[in-house]
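The complex appears here without one of its protein chains, the remainder shown in place.
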Amino acid sequence: MSTVAPADDAHPDARVRAVFDDIRTTRGSDFINNFWRYLAFDADLLEATWAEVKRVMATPSALDPLTKEMIYTAVSVANGCGYCVHSHSAAARAKGMSAAQYAELLAIVGLAGKTNHLVTALQVPVDPIFDADATVRQS
Amino acid sequence: MSTVAPADDAHPDARVRAVFDDIRTTRGSDFINNFWRYLAFDADLLEATWAEVKRVMATPSALDPLTKEMIYTAVSVANGCGYCVHSHSAAARAKGMSAAQYAELLAIVGLAGKTNHLVTALQVPVDPIFDADATVRQS
Amino acid sequence: MSTVAPADDAHPDARVRAVFDDIRTTRGSDFINNFWRYLAFDADLLEATWAEVKRVMATPSALDPLTKEMIYTAVSVANGCGYCVHSHSAAARAKGMSAAQYAELLAIVGLAGKTNHLVTALQVPVDPIFDADATVRQS
Amino acid sequence: MSTVAPADDAHPDARVRAVFDDIRTTRGSDFINNFWRYLAFDADLLEATWAEVKRVMATPSALDPLTKEMIYTAVSVANGCGYCVHSHSAAARAKGMSAAQYAELLAIVGLAGKTNHLVTALQVPVDPIFDADATVRQS
Amino acid sequence: MSTVAPADDAHPDARVRAVFDDIRTTRGSDFINNFWRYLAFDADLLEATWAEVKRVMATPSALDPLTKEMIYTAVSVANGCGYCVHSHSAAARAKGMSAAQYAELLAIVGLAGKTNHLVTALQVPVDPIFDADATVRQS
Partner (left out) sequence: MSTVAPADDAHPDARVRAVFDDIRTTRGSDFINNFWRYLAFDADLLEATWAEVKRVMATPSALDPLTKEMIYTAVSVANGCGYCVHSHSAAARAKGMSAAQYAELLAIVGLAGKTNHLVTALQVPVDPIFDADATVRQS
């Protein structure tokens, strides 16, 4: 159940088809997942979002691809986005996440959920040592 | 500003002092951050929470210590826990996070925040291929 | 899948039927969406909630009806309420939201999701100029 | 640091002063906490919100006053509202919450935070037995 | 639609079967809800989580079982966990929650959702009287 209709491969807008092509080339797979098919209701939004995902997630960088997907999954869980949890858990697996790593990811996410709630309940004040800004001003 | 008062090192409850000692030993540092000092208002909660944090975060496992802290930080950001963001960002740095890795962590967290909102706004249906349960039932 | 059963038009409680009638009159439509049918499990909650929705959303005011529905949709996305996203996106369309306006609403919601996460990750301090309270106290 | 300036007791609007008087009478205390002083920037919002708080929280009902405040605190923690956590934790204490009850409240809130994250991470399907609607339709 | 496959009663891992047995004994019911069947993908996570749920929720304590389940439900609503809302609403009913109590729970949860948003929108400063830490330091 969605608020817009998905785009199929024969979409009349050449910009939409070009993004789909680039997704396929970048991923080396013919599969286009639903996020892109629904986001295609607006070519600007599709192009800009794909460009950012490609730059942040599909470019060699200071973090390895699996770590990136686990971070993405963790945020998606905390934000309660079911679709995103599915797609990034699947991506993490595709990039080599083992069953043990997945269990550990969940243990950390669950523990963070718990301590985040405890800290907020107690309104714990930030230790002065954590303040990077103060550190700089003092030096 | 907190809802309870913090425990100092001379806390009358031996269980509280024992947890503080174990935190120091485990971390190889004399510093006890505020979370533990405030959580000490209840010895049961302090003991159980520290035992879980020690088991999940301070035991050699399938994920390296830096990756764990970045995942913890990511969840804390999404949950809006300022104290937790500070303490786990600091922990990640202490475990070797470079400036480039930190920038990338934020780029992923920000991008996930954005696509999580887009997916929720569009109510994108989950692609059947993501359903591990169905996969198993079909086989 | 719900935690209560929905009320149909022949509900035995006259207060429930009266709210349903007022919804139809206020909206000029025979359609009662599920939110009201399920909320009807408690006549007090139904009456009070409808009275507030009618006052805030269906009374001529300082904001036009379309702007109101877009704000409502934006909050519902951020809160991860799928049903609410559907019902208020539909209401915004019924009040004239164009495809371009919808795409822009999503671009803003997505961007806010991203910068909200970045600000929380960085724990950016509030600029003194934003503090209305301080402004007043200083004058 | 706020987005509006607070109202003092000599506020020129009689409606604001009347709400402040009713808060004092209802609570049997001279103290008006900041929420009401800041919400007073708009008399309509102040009146409507106080009327609802008074009806839901300060009227004898099916739940006792302490249980109500603990539920309010729990929601405020999960929503990350620091001010609300403070004010409702204080209200719960004023209504008799013991140290043991407070510790248990936090243990439940922390545990729920954790299992909420685990369930979302796993995308656990709802057991058919939980669906009140289906139960009704089947009978 | 889930990210892992559920465990049935004939699971090969004796630790999983032992947890299932303990759930049945503790609850006095043969029914194992899906959360446990899906969490069983990792025996460590299953054991640790069940141990905590049993300790916090199923041990006689300073709060009665119904109050605990209502608090759990409230947090689950605020965190947007649909499955958890279902399972803990059902548990609260099983522990005696009346229709009037359920309606009141929802009235409080809804009101807290509203005032949490208002407070965050206004950025209301915490009243000094709420600061337990300052109280202690001043004495």
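We just call them A, B, C, D and E in the order they show up, numbering each chain from 1.
FYI, contacts are C-beta pairs under 8 Å (C-beta built on N, C-alpha and C of every residue); 3 or more make two chains touch, one makes a residue touch a chain.
Since we're looking at a predicted model, the values are computed, not measured.
Asks: Kindly name the visible chains that come into contact with the excluded chain.
Replies: The omitted chain makes contact with A, B, C, D, E across the full complex.
Asks: Out of B:Leu106, B:Val119 or B:Ala132, which residue would touch the omitted chain in the full complex?
Replies: Answering carefully, the residue with contact to the hidden chain is B:Leu106.
Asks: In the complete complex, the non-displayed chain touches which residues of chain B?
Replies: 80, 85-86, 89-90, 99, 102-103, 106-107, 110, 117, 125
Asks: If the hidden chain were put back, which residues of chain D would touch it?
Replies: Chain D touches the chain not shown through residues 1, 3, 41-42, 44-45, 49, 75, 79-81, 133.
Asks: Determine and list the chain C residues touching the chain excluded from the picture.
Replies: Considering the whole complex, chain C reaches the absent chain at 1-4, 31, 33-35, 38-39, 41, 45, 49, 52-53, 56-57, 61-63, 67-68, 70-72, 74-79, 81-84, 86-90, 98, 100-101, 103-105, 107-109, 111-127, 129-131.
In this section, only the chains that are shown with their structure count from here on.
Asks: Could you tell me which chains make contact with chain A and chain B both?
Replies: Chains touching both chain A and chain B: C, D, E.
Asks: If I average the CA coordinates per chain, which chain comes out farthest from chain A?
Replies: D
Asks: With centres defined as the mean C-alpha position, give me the chain C-chain D separation in Å.
Replies: 20
Asks: Once you find the CA centre of chain A and the CA centre of chain D, what distance in Å lies between them?
Replies: Chain A and chain D have C-alpha centres separated by 33 Å.
Asks: Chain A to chain E: how many Å between their CA centres?
Replies: Computed from C-alpha means, the inter-chain centre distance equals 27 Å.
Asks: What residues in chain D touch two or more of the other chains?
Replies: 1-4, 52, 77-78, 80, 82, 85-86, 89-90, 103, 105-107, 109-118, 120-123, 125-126, 130-131, in rising order.
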